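Removed: one protein chain of the complex. Kept in place: all other protein chains.
Up next, chain A:
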Amino acid sequence: MASVSLINVCKSFDNVSNTVNNVSLEIADGEFCVFVGPSGCGKSTLLRMIAGLETITTGELRIGGKRVNDLAPSERDVAMVFQNYALYPHLSVAKNMGFGLRLAGVAKEEISKRVNGIAGMLQIERLLERKPKALSGGQRQRVAIGRALVREPEVFLFDEPLSNLDAALRTQTRVEIAKLHREYARASTIYVTHDQVEAMTLADKIVLLHSGAEVETFGSVAQIGAPIELYERPNSLFVAGFLGSPKMNFLAATVTAIAPDHVDVRTTDGHALTALVAPDALKVGDRVQFGIRPEHIEAGTAGAAHVFTREVQWVERLGESTYAYLRGDTHAPLIARLSASSQVQTGEQLALYAPPAKAHLFDSNGRALERLAV
């Protein structure tokens, strides 16, 4: 078990632009850290750099306090589970799992003892003699995880391990990975995913990464923190919009009044809303984005305080709740999560209450203002 530290790590494939830009983070011993971000954000590249499959352009990587920039993957004592499993097709499951130990020169009896132990834990004992092609997707994934576990490494690396599984299996395996981590491994784990549910449920710490032009301007890291912290206190529009499903709603607005413990704004269509945030350097008349999550919106009465009305464009009834899609400021609709019994109809003007304590406010640069009511 070992901690992993990244210090100002950058990766450039063409010496012109950085794919991964200035990542500094500390993953404590035994921590479960999830790299999440939109596709193309460099999260897999970052993971591969930690594994030693990509060189580090600048910056420093430490595992267990030791600088490992120039060590081969085999010298870093990491184990990795690949997105496509990457099982050796010509070897049986048992040989696949024991491959690393065999290379390390571990005695045959010891290898089979450890392989059998892990196989028992993952419930794949009866598959040990099979070749990978005779396994289902879920079984292959278990073998790939088993191959990593057998080596008892310092650091586990998972590269989108569940993305090739169907939805039901994904949920099940997700729970199992979480259980494995809590009960058995306790090794530092780094897990890459683009699925925010995986990120929220598995992580002790989430590292949310930027993509595109923001990588160059702000660096790769958008925000680091515990899942709930990122959900409740996103530090930018990007983070606020990425975590949560459906996405947070944004209403373009102008600041109308400022107090030490709240900010009043007026939306472009003239509704007065309030957010309990510290105003900082905000001035009256500044253009801001007012953010409110679909699950925090409540049905309201038109004309009351903190209520806005919008036209309903579409309604989805999920049984346990009802999603109302409302006309948004841009082409993206606003979404409100209403009670299952809601009788809302397409085309009507819906009055919605945005609780000030649940509201977020972002300045014109997309930076969040500190929330005071969480």
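By our rule, a residue touches a chain if its C-beta (ideal position, glycine included) is under 8 Å from a C-beta of that chain, and two chains touch if they have at least 3 such contacts; residues count from 1.
Criterion: contacts and distances are computed from a predicted model.
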Query raised in the report: Which name from "Glutamyl-tRNA(Gln) amidotransferase subunit A", "Transketolase", "Cell shape-determining protein MreC" or "Maltose/maltodextrin transport system permease protein MalG" does UniProt give the chain that's left off?
Result: "Maltose/maltodextrin transport system permease protein MalG"
Report task. Write down which of A:10, A:25 or A:86 is the residue touching the left-out chain. Result -> A:86
Report summary line: Where A:52, A:234, A:279 or A:356 are the choices, the one touching the absent chain is A:52
Query raised in the report: Among the options A:151, A:337, A:358 or A:371, which residue touches the chain absent from this view?
Result: A:151
Query - Positions on chain A where the hidden chain makes contact - result: 51-53, 72-74, 78-80, 82, 84-90, 99-100, 103-104, 131-135, 137, 140, 147, 151, 157, 164
